[in-house]
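Presented below is the structure to which this report refers.
Excluded from the complex is one protein chain; the other protein chains are retained at their positions.
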Amino acid sequence: MSEPSKDGPPTPLSSSQPSQKSMTKAERRELQERQRAAKAAQKQQQGQGQGQASSSASSRSKAQGAPQKKSESGRPRASSSAAPTSSRDVGGAARDGSGGIDSEGPKTRGLRIFSHFGLPKTSGHQVKGDIHPAIIRLGLQFSEFKICGANARCIAMLTAFKTVIQDYTTPAHNTLSRHLMTYLSPQISHLVAARPMSVTMGNAIRQLKLEISGSDIDLPEQDAKDALCHIIDNYIRDRIIIADEVIEDLAVKKIKDGDVVMTYARSSLVEKILIRAHALNKRFSVIVLDSRPLLEGKTLLRTLTSTTPPISCTYALLPALPSLIKEVSVVLVGAHSLHTNGSVYSRAGTAMVAMLAKEHSVPVMVCCETYKFSESIMLDAFGKNELAPLKFSPPEAPKPHSNLEVLDPLYDSTPPTCITAVVTEVGLIPPTSISSIPLALGKTSL
Amino acid sequence: MAPKSSAGKEKLLGDEDEVLQAVILADSFNKRFRPLTTRKPRCLLPICNAPLLDWTFESLALAGVQEIFVICRSHAEQVKSTIAESRWSKPGSGIKIMPIMTAKETFSPGDAMRDIYTRGLVTGDFVLVMGDLVSNVKINEVVKAHKERRKTNKDAIMTMVVKESGSRHRTRPTGNSSVFVIDSETSECLHYEPVMGYPPTKVAGIPREILAEHPEVEIRNDLIDCSIDICSVEVPSLFQDNFDYLDIRRDFVHGVLTSDLLMKNIYCYVAKEGYAARVQDTKSYQSISKDILSRWTFPLVPDNNHPAGDVYEHRRGNKYIAKDGSVVLARTSRIGNNCLIGPSTQVSEDVQITSSVIGRNCVIGSGSIIDNSYIFDGTIIGAGCVVEHSIVGAGVEIRENSRVGKGCLVGDGVVIGPEAVLERFEKLSKKRETGDDGEQEDEEEDVDSEEEEIEANQEDSIKAQLGSDCNAIVWPREAPDEDEDEEGVENYKNQRFLRLGLAFSTPSTSFFFCATGDDASDLEFTDEGSLSSDEDSDSSDEDSDSDANFTTLPTSSATSLTLENSTIVAASDAVAESEFRAEVEQSLERAFAEGHSVDNAAVELKTLRMASNVPLSRVRESVVSAIVEKIQIVEGGGVPQRQEIAKVINRWGPLIDKIGGVDAVETVSILQTHCATSERLPLFAQILVALYQADIVEEVDMRRWHALPSSKGAGEEPGPRRDGMKKCWDVGAALLEQLSQQESDSDEDSEGDDDDGDDDEEEEDEEEELRRGPRRIEQLSIIK
């Protein structure tokens, strides 16, 4: 327990130190990891080559774990490695809040509950190990929410990996199939540090790993690399691009003339569907619901109204939902990920839209490619969530202080009971039966 | 009990400090709504089934105004009676309203203000609004701010309320908007620049001093001018002093801001929340109706606080149906979103109404389609008619199967059809029966005379179109020629931007009329105007940026800037120009004759310039020419001639620099251009020398002038003028030659050349920085 004083960025650690006794096992493990990582980081700063190996080893061990588990443990580690200056926003406050108030019992309860939420990252977090520039750039784009949304992030990551792989050369006495992954791992963990990994990214990476380890050892390096890039391209094409087109075709069929389609926030897929339907001269109107923190709905609104003739749109914030739901004929929403128990993990607020839609027996269709499937059970969006960075909380919002926290969770999970159907590239299916689709499990590929 | 109840009263009627006065200019002083306004003043035109004036009253009441003066000119009687009948004159309305009938001779807001002054209506700070205002801005807060400011700064005479809207907003009149230059901290308005659709305003000129004096300025082209002004008592008196202020913005504000004499300042209040806009043309009529129906004016919405007191039921999709149950909607009729349907109106089967306003007691025949139109009370529309993007007056009868194209204005009581077809932007009014108009107001008469002449040239072709039993006369669609020399905003072509029935601007088409097949597209038009102004607004977004742009201005730029906007002015109001020229000459003659001191003469000129709002260069031009003309030509020239010249120059030369702003280069150019055509051409060299000796022109200036291509007569069509220019230039060259010889050291010369070089570069980056289209060359050529 004397390490933290020795190394690692002091502030977060020292602040959370007193609370260790009252910490759960998991948290203690987290802390240790954090310290290990920090140590490794420092070693690298001292410029010892093997520092990288150790850190990459540690991250490899996690890399095998289920994606979102990794991302969880990944988060705090990154935050601690983040530059203590600017990165100490909401999350940071929450954490040392819990540390500080631990003495006066009850308050921490409230605080601790949220302390495990994904802490928002800032671009300020340091780069450790030899991270490929493409990845660094991507990391920035993630943490700045320049690239946002499950599909966009996954595609961006894979394309970045292609460049990484092309620039990669297998060191002596090593084979690509064995070493490439160890080389990629720090890249991945860098991205995770920038922003918690999305399920889609997790799945894609898992697939990639499979391919890498499976790649022929005798193959000349360049060929092997090309092969991998080709595989990546195929993945993007099959699992995302084409899948989207199929889904569009399916979903558009469900929009009839005179329909009122309600959607929440902005899903790239839903946007495409609506545009397509409009292109097919279906006469329908759209209700765009929106809410802080991201207010993505406005972006959707712009795209919808810039068509000719503009799609007739109604815009409202979430609380107005009850006044509007009556006139809605179908609800179309996107998803971040889809879980074994059929619950849909999506932009915060979706759950309430679905809930109220069910109340008024309005069909709720979730548009989601199968590669968003995650082999895990999600009971509520509490176990796993992520907070929006402070930059999204408007200036007039009160600044957090000892008694006041500002939390902007990004996701919530919609129970399967509120969902009529999930539109996937393999057809419209009930949410619970997603796990019975081999494609989703990656057992087969298109 | 007594104390208690009295305490209660205090509470109830609490927080009323001194009475807040407001003045409404109920007259539009223009003809944009003709023929709707031939029989009725504009302020009584209904918008969303309530007279504009009532909306204005309600807006003021909302802001806690207690005393209102209504200045009415045309149809004053009508206005007066309407006010008398309205609920405002009932007890408990809490507002005192006094209609003031001004003389028929008040032709402009300026005159009205002078009238206010002479009558001594206002006692303290007052709110000045137009009779067509719709707003829910808390004016009382603006007033508070204004009073605070007055405590510290006595010269803060006025606060203009402006509303952020983005540079392209349906409610922002494209043909008649304005650029405000505002100090970021003090929100003082430093400069005002009207922006017009035609001729397209390409550049906004910002006087150099502003940028020198103020560290941070916002140049904003994204504001709606609500023309709600909080004025101090001085304002009317200022109008009184400056007899020639006509428009409040273009003359008064511009005048006060540019004035070097009366050190007054004007402030802006950028309304963050709340809504305010003026129904100043048919286009804004439409957009404001839309705004009201989509509740931007809340709580001033039909279902909550309808100024005319009607009660409407608000339904899903912003449909407002009169709630007294008198409305008859056929089952098969379709009412789209954003519609208002007045009491006891009947809508028959299969009627489609989309985002329109239907007045009281109207009848819409079966199968008709009404789209984006505004139909006043008691109008009857036959079966199978189509009315789109038009305003149909009260008591109109449109017989069956007629078609009213976009942008039409149909005056009260017109009957057209059956099978009538109205082209786009047609204007109809009812044929006068004799003795139809009760009060014989003289301006009524001139209306009539106008109508007569219109009636005179009615081709039967049109009458055929208007169907058999039609009683309408068609107003000429092309502007009479004299409109052309109408000043700025009223210019016919510009008016086209302000017409109803044009599609609203979309981001894709930078100007709306490009999209519609409207005849306005024949105006040769470059995007530049919109572009540059947009960028203005951009740069206003972050001040740092605007700093970068403007604090690094080369000194010479400001003058050239003013020159440029003089191009606009020149284009727009030739009349004022010529008048001004005459004025200057007279005043100078007087000065010469009576031998005023130079300063007095200068002062006189300044006031003149402010009054008729012309750029500095004009003044200089006239002064120089006047002086030159003053020089008698002595036969045989020689010494006596030179003395003569010297005398004049020494006496009056200083005046050139006294008129404000010194630009010797320009002086020389003007001199040249003047001499080029006058018979004093031979004197050019001598005059130039004289100026040089009188230190009015430095050698450097002469070199610069000489370097200007335009001085060579570039861009001149060959002819005597060009030759003149050329001659002058050669003379100048010779002169410079001598000078450089006089100076023994030769590097002087090269330095001079350097100057030229620098100068040019300077100009280059000026231009990048300010994105000015035309170069100085054109500027000068334009002045001629």
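Note that the chains are named A and B in the order they appear, and that numbering of residues resets to 1 at the start of each chain.
Here, a contact is a pair of C-beta atoms (placed from the backbone, for glycine too) under 8 Å apart; a residue touches a chain by one contact, two chains touch by 3 or more.
Just so it is clear, contacts and distances are computed from a predicted model.
Chemist: Of the candidate names "MICOS complex subunit MIC13", "Replication protein A 14 kDa subunit B-like", "Translation initiation factor eIF2B subunit beta" or "Autophagy-related protein 101", which one corresponds to the UniProt protein name of the undepicted chain?
Modeler: Result for the unshown chain: "Translation initiation factor eIF2B subunit beta".
Chemist: In the complete complex, the chain left out here touches which of the visible ones?
Modeler: So, spelled out: the chain left out of view touches A, B.
Chemist: Check the options A:140, A:219 or A:318 and report the residue that touches the missing chain.
Modeler: A:318
Chemist: Decide which residue listed in B:104, B:315 or B:590 touches the omitted chain of the complex.
Modeler: B:315
Chemist: Pick from B:42, B:73, B:114 or B:163: which residue touches the chain that isn't shown?
Modeler: B:163
Chemist: Considering the entire assembly, which residues of chain A contact the chain that has been omitted?
Modeler: The list for chain A reads 101, 104-107, 109-111, 113-114, 291-293, 298, 301-302, 305, 310, 312-324, 326, 347-349, 351-352, 355-356, 359, 380-382, 385, 396-398, 401, 403-409, 411-413, 415.
Chemist: In the whole complex, what residues of chain B lie against the chain that is missing from view?
Modeler: Touch set of chain B with respect to the missing chain: 1-2, 4-5, 8-9, 11-15, 61-62, 64, 90-94, 136, 138, 140-141, 163-170, 172, 222, 273-275, 290, 294-299, 303-306, 311-319, 321, 323, 325, 329-331, 335, 337-338, 504-507.
The rule is short, and it goes like this: only the chains that are shown with their structure count from here on.
Chemist: Nearest whole angstrom, what separates the Cα centre of chain A from the Cα centre of chain B?
Modeler: The mean C-alpha positions of chain A and chain B differ by 53 Å.
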